[in-house]
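Here the complex is missing one protein chain, while the rest keep their positions.
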Amino acid sequence: MNDSLYQEIILDHYKHPHGRGLREPFDAEAHHVNPTCGDEITVRVALDGEKVVDVSYEGQGCSISQASASVLHELLTGSTITDAMAVEQSFVELMQGKGQIEPDEDVLGDGIAFAGVAKYPARVKCALLSWMAFKDATARAVGSPVVAAEEERR
Amino acid sequence: MNDSLYQEIILDHYKHPHGRGLREPFDAEAHHVNPTCGDEITVRVALDGEKVVDVSYEGQGCSISQASASVLHELLTGSTITDAMAVEQSFVELMQGKGQIEPDEDVLGDGIAFAGVAKYPARVKCALLSWMAFKDATARAVGSPVVAAEEERR
Amino acid sequence: MSEEPAVSVGANSPLDVERVRKDFPILDRRLAGDRPLVYLDSANTSQKPTAVLDALADHYTRHNANVARAVHQLGEEATAAYEGARDKIAAFIGAPSRDEIIFTKNASEALNLVANTLASGLAENPRYRLGPGDEIVVTEMEHHSNIVPWQLAARRTGARFRWIGLTDEGRLDLSTLGELINPRTKIVSLVHQSNILGTVNDVETILARASEVGALVLLDGSQSVPHLPVDVTALGVDLMAFTGHKMVGPTGIGVLWGRREVLDGLPPFLGGGEMIETVAMEGSTFAPVPHKFEAGTPPIAQAVGLGAAVDYLCAVGMERIHDHEHAITAYALEKLHAIDGVKIIGPDTPELRGGTISFTVDGIHPHDVGQVLDEQGVAVRVGHHCARPVCVRYGIPATTRASFYLYTSTDEIDALAAGVQHVKRFFG
Partner (left out) sequence: MSEEPAVSVGANSPLDVERVRKDFPILDRRLAGDRPLVYLDSANTSQKPTAVLDALADHYTRHNANVARAVHQLGEEATAAYEGARDKIAAFIGAPSRDEIIFTKNASEALNLVANTLASGLAENPRYRLGPGDEIVVTEMEHHSNIVPWQLAARRTGARFRWIGLTDEGRLDLSTLGELINPRTKIVSLVHQSNILGTVNDVETILARASEVGALVLLDGSQSVPHLPVDVTALGVDLMAFTGHKMVGPTGIGVLWGRREVLDGLPPFLGGGEMIETVAMEGSTFAPVPHKFEAGTPPIAQAVGLGAAVDYLCAVGMERIHDHEHAITAYALEKLHAIDGVKIIGPDTPELRGGTISFTVDGIHPHDVGQVLDEQGVAVRVGHHCARPVCVRYGIPATTRASFYLYTSTDEIDALAAGVQHVKRFFG
């Protein structure tokens, strides 16, 4: 099972999630659902000016969606919004790359373990769930109407 | 072209139709249309008690529908309603027999030439058009509500 | 899991499964890693026997033409084949008349056809017009395709949308049936066999109550018609929907059957093509059933394929297929019960249920169960199976579902059980 999408790193984050739980204070939260499998996640962001001081989350779902949230917490907590969005962008690209993209460990850290997921279209949504929720929560927190409107439509 | 559905008798009736034209007096008429090809026929029946004194008709359509009306006129004019319905029944059976029924010349006269038509589902409706109109017109003339209601629905 | 499962027949099955499997070419497929295919997802869609594929190929290479329109030889052959399929399907479900068989694109369209025409307000007879004050009753175990059309119909017409709930055992809770189905009820639409729980419902009791109050009964036979002998005349319902791809037929075709009187009473659904009697710019009149409901070029080759599917099922025998699945289901329930942490969602004995088993594995998300099973070549479905309210009812996000058919062998059930054990070790 070498080409398995279940890399050790993913299983580790799944079995021992980092930063799990919804914490106060927070500036905005977003709740996302993957309708095909019922995966759910709530992500909260606490900002201090340009800085992401905490990303807390709670959810239920498969190992991929839960591990991905744990990685997200680890990567983005403490970074600037701009940097966080760059990481997010890079993770989304990796996931939508159909397995053709070489991930950059400097940017994505443990996130590179998800490279194999990109080959499983049905699971890409699981991996992206918390990231999409993070993006929306952040957009709300900074009051960006465009992105918030997009979330409404989803 | 031996297995043609265009028997000489049919072509004869088509080229030289018997009893064509709408005549007065009449007791009832029915107008039928074959929606797939636009064939139309109007059939009038004039009754005298149990007797069919005239079947007159006018229509446009293919050789099969027109020849069939000519044969109908010839066979049914002058007979009793009961006999006419028996002939009608017999002709319908022949047409719906998918070419498996041996026609009875004593009952159907020139109508037996239509035996081959039964093998062409798309043309069966053409052959039956005037007969259906005759049946409805007669039902109206004798005031039978059941058959008339059926016509309404068609 | 690398050697091919040797096909053997369960002690209680009347079917020679090994022989049946030879009719389905895809069952020889090797998956990634050269693993043999263990296909346990037939409730999602069934595999197709050679007889059906041959019928399709023969149609396209020898008889292809449009139907009901042409006077030429190919047109007559295609029409005879298409209408011949209608005859076969009418006989297969015991329909009193071939004209009561409407070809649709799938079961969903058949269900929507009924909901839409009732909601359109165009019917002459008020029995076939939904409005404020009327009630629609479904059950909590319906497929989304038998929920959403009625929610939309209710929204459009002001009718009330109601449902029969479920017991903890995965059966319909009929305790309040008398109130749920009442004189305001215009239609009761329910599934015959649940695609998530496997439950076979007690149609008789519901039909009896519906008849008392004069409500129509529409049966969703998508999961029953493929698996058990179904006779609409014996059942006594008004309408039934089912779908070709789940009964060894092609995709792209479904069926609505209805009693003539009911179909005559419903207004047209989609307009166009051969569903008309005569068209003028000033107004049009409509053909009698079945054509009234078949707008445009129908799924001709697919009907021919479905006719071949029905021939195939009849040749094997629906009773025997049903008995086989019953035996396989009993075997599978036993195997799954024996695994610690596995919980069956739905009836957990083989009585009054079909060969579709949903289950959860403690602490492991169904998506993970399904994925790791797939890595072993075992194809199951995970998720809410288009019946999300059932998951909500039982407080779970999703289930893993294994579903069987005439070609399912006990060795495949063994592979499933071994696979689940492996899943537990993997995430343990």
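Note that the chains are named A, B and C in the order they appear, and that numbering of residues resets to 1 at the start of each chain.
As a working rule, contacts are C-beta pairs under 8 Å (C-beta built on N, C-alpha and C of every residue); 3 or more make two chains touch, one makes a residue touch a chain.
Worth saying up front: this structure is predicted, and the values here are computed from it rather than measured.
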### Query
In the intact complex, which of the depicted chains does the undisplayed chain touch?
A, B, C
### Message
Among C:295, C:330, C:396 or C:418, exactly one should touch the missing chain; which is it?
### Response
C:295
### Query
Of the residues listed, C:143, C:209, C:324 or C:353, which one is in contact with the missing chain?
C:143
### Query
With respect to the chain omitted from the figure, which of C:13, C:44 or C:360 is a touching residue?
C:44
#### Entry: Touch list for chain A against the chain that is not drawn
33, 35-36, 120-123, 153-154
### Absent-chain interface as seen on chain C, which is shown
25-26, 29, 31-32, 37, 39, 41, 44-45, 47-48, 53, 56-57, 60-62, 64-66, 69-75, 104-109, 111-112, 115-116, 120-122, 140, 143-152, 155-156, 163, 243, 245, 250-254, 268, 270-276, 278-281, 283-284, 295-302, 367, 370-371, 373-374, 378-383, 386, 388-389, 392
### Message
What does the interface between chain B and the hidden chain look like in terms of residue numbers?
### Response
1, 3-6, 11, 14-15, 35-40, 60-64, 120, 123, 126
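Definition applied: only the chains that are shown with their structure count from here on.
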### Message
Applying the touch definition from the top, give me the chains sitting in contact with each of chain A and chain B.
### Response
C
### Message
Using Cα averages as centroids, what's the distance between chain A and chain B in whole Å?
### Response
77
### Task
Take the average of all CA coordinates in chain B, do the same for chain C, and state the distance between these two points in whole angstrom.
45
